[in-house]
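Just one protein chain is left out here, and the rest sit where they should.
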Amino acid sequence: MSESRLSVSRRHFLQAVVAGSLVSLAGPWSRALAAGDKLTVGFIYVGPRDDYGYNQAHAEAAAQIRKLPGITALEEENVAETVAVQKTMESMIELDGAQLIFPTSFGYFDPHVLKVAAKYPGVRFAHCGGLWREGVHPKNTGSFFGYIDEGQYLNGVAAGHASKTRKLGFVAAKPIPQVLRNINAFTMGARSVDPSITTRVIFTGDWAMPVKEAEAANSLVDQGADVLTCHVDSPKVVVETAARRGAMVCGYHADQSALAPQAYLTGAQWNWVTPYTTLVQAAMSGAPMPNFIRGGLREGYIKTSPYGPALSAAGQAAVSATKEKMLAGALTIFKGPLADNKGRTVIAAGVELAQTDVALEAMDWLVEGVQG
Amino acid sequence: MSADVDLWAVPLAVFAGAIRAGSPFLFVSLGECLTERGGRINLGLEGALVMGAMSAYGGAVLSGSPWLGLLAAIVAGGLLGLLHGLICSLPRVNDIAVGIGLMLLGIGLAFFLGKPFIQPRAPGLPAFELGAWSSNPLVREALRINVLFPLGLAACALMHLALTRTRWGLALRCVGDSQDTARALGLPILRLRLSATALGGALAGIGGASLSLFYPGSWNEGLSSGQGLMAVALVVFARWQPWRCLYAALLFGGAGALGPALQAAGVTGAYHLFNAAPYVLTLALMAFASERTGAPGELRLSR
Partner (left out) sequence: MSATSASAVAVLRAAPDPRLAAALRALAGTVGALALAALLFGAFLVAAGHDPLAVYALLWKGAFGSAFAWQNTLLRAAPLMLTALCVVLPARAGLIVIGGEGAVLMGGLAAAALGVHLGGLGGMALLPMALAGALAGGVWIGLVGLLRERRGVNEAIGSLLLAYIAAALFKHLVEGPLRDPASLNKPSTPALPDAARLGELAGSGVHAGLVIGVLACVLAHLLIHHTPWGFGLKVAGGNPRAGRMVGLPVGRLAIAACGLGGAAAGLAGMIEVAAVHGAANSALAAGYGYAGILVAFVARQQPLAILPTALLVGGVAASGGLLQRRLGLPDATVNVLQGFLFLSILVAEPLFQAVAQRIRRRRPR
């Protein structure tokens, strides 16, 4: 399976390179950036880069980019979403000559990236999130993001095969659309295996609260959940606590299998190397900045962790089959008829919401089968 | 709420949470209690706690033994406590201010030195499976008592005995109640206070170790949510009595577990406010418990 993942990203990498060289017809960037084959890239993280989670996923990709010829990579971690990030970006530009900056936290974009981008029109700002809009935001800014709910759907399929109590647990930070989408995808994946499965959610209230996360994981296991996953910045505590309680666990953000080798089923991981490479190639060749790029499993923005021993052969086969369908573009996660957990119809029968649909970005409901 | 909700699991979860999440509160409030019985407040126990958590984890990673990690936490916390006592012995130095400074320093050092330990896994401290007799996994988990908790009970008993039955304890209380009297009696004020603040720091270090080596059992920069600062409030709560520190710590641990447990049982919404419940409770108790008995006379708190 790691073979297929590799081939996907390699295929995508080639696509990106070809696309990049095709559009390298003298854009406004070519003068500023195509001078020589050198590029200074800045990566900014909101938390510690070795958190086994969100920031580590970015730092792992940054480490790949650093190895590319001609690249000078700058990194700064624990940068707050205040004037601190504005000044970090400026400092990378002014003092270290950064030409492309990856501010990786969602909260960096408005107002911080927008403000600094207006001041430095010759520098590219590639923000991780989904916020860039044509005609509203400047051309030297852009968004990249991944449909990681596909990974959570696959987590759900694995959980559906592994769960004996038919109860799953989800430790979430805040009830925002991105998180709700993951909870829903996870639940729907599991219910595609067995419609009697339910997911219970606990919101801790913030992105990094280790004691609360441990307490939430324990409470979920107490209530009978036997497979857990999460959407917090660092899943380390949830993974370890679940494993200690004898529950199984699906990873998120990065690969946490080393933390709980026996309990780990699989995991939804970012593969930021793909968009990073696209954006770096464009900047190096002088092509216009790709302002709005996103993708899922198929495009190589997302990957899954290797299967753990706790997932049966049948379960592995089922997850792999679902994954193949996704890679072939033959599976739509959010399609009608779909009811939320209050009985309202949220997607009418016959309607299929593709991953690119903006309606999904404003999700404010939890699907039937979710308790919380 | 749906039918399969186990509401009766809530009290059990709160009980388990009280012990799990209450252990750091217990040690750090005992540390603060001892410090304050000597007439000093140490807000810097937060720094000692975080430093203890980091030293314990780092020590366990490097040595492979959680017990050596615990020892490292005791030493680190004790040193920070001792430093507090030494600085406060200079004339006209405010103990609360020194505490804030030590908190900054302790946290800064812990984050600086703790970077290489965020990733590795450390061997955790063992637990007593007191619930092995039960077939109910909930009961088994609730009675899975970490090894530090009985140690905390022993520390409560020892501190109680030391403060009421030993020469050292009586002398320390005398120093804490009236420095003038202590001086008139010829007591070694400085040495008594140094021993109390150093021991207090060591206890806070154990509290940190219980965070990093038992629950949640991991080292990172967001590990402490201010347990060391809350200790000062807990001790007021506990009226400077070691045994009451135990009750206060259990109450705080339990209150912290209440929010997630209620959500798991299907009571959702306003979780931010639930999370703040312990603070509101403390403030209310401090404001409306009118009698101020038990406060050491030299304490800045009571003036």
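Chains: A and B, in written order; residue numbering restarts at 1 for each.
Going forward, contacts are C-beta pairs under 8 Å (C-beta built on N, C-alpha and C of every residue); 3 or more make two chains touch, one makes a residue touch a chain.
Keep in mind it's a predicted model, so treat the numbers as computed, not measured.
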| item | value |
| --- | --- |
| Visible chains in contact with the missing one | A, B |
| Given B:Leu62, B:Leu105, B:Leu170 or B:Val267, the one touching the chain that is not displayed | B:Leu105 |
| Options A:Leu68, A:Ala84, A:Leu331 or A:Val351, residue touching the unrepresented chain | A:Ala84 |
| Chain not shown: contacting residue from B:Ala21, B:Leu43, B:Leu79 or B:Ala265 | B:Leu43 |
| Contact set of chain B toward the excluded chain (per top definition) | 41, 43, 87, 90-94, 96-98, 100-102, 104-113, 115, 221, 226, 229, 232-233, 236, 270, 272-273, 275-276, 279-280, 282-283, 286-288, 292, 300-301 |
| Chain A, residues in touch with the chain not shown (by the definition above) | 74-84, 87-88, 90-92, 94-96, 106-107, 110-111, 129-130, 174-178, 205-206, 361-362 |
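Simple rule for what comes next: only the chains that are shown with their structure count from here on.
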| item | value |
| --- | --- |
| Residue ranges of chain B in contact with chain A within the complex | 2, 4-6, 9, 12-13, 16-17, 20-21, 115, 118-119, 121, 137-138, 141, 211, 215-218, 220-223, 225, 256-257, 259-261, 263-266, 268, 271-272, 275 |
| Of all residues in chain A, those that touch chain B in their complex | 48, 50-52, 78, 167, 169, 198, 200-205, 208-216, 218-224, 234, 236-237, 240-241, 244-246, 258-259, 371-372 |
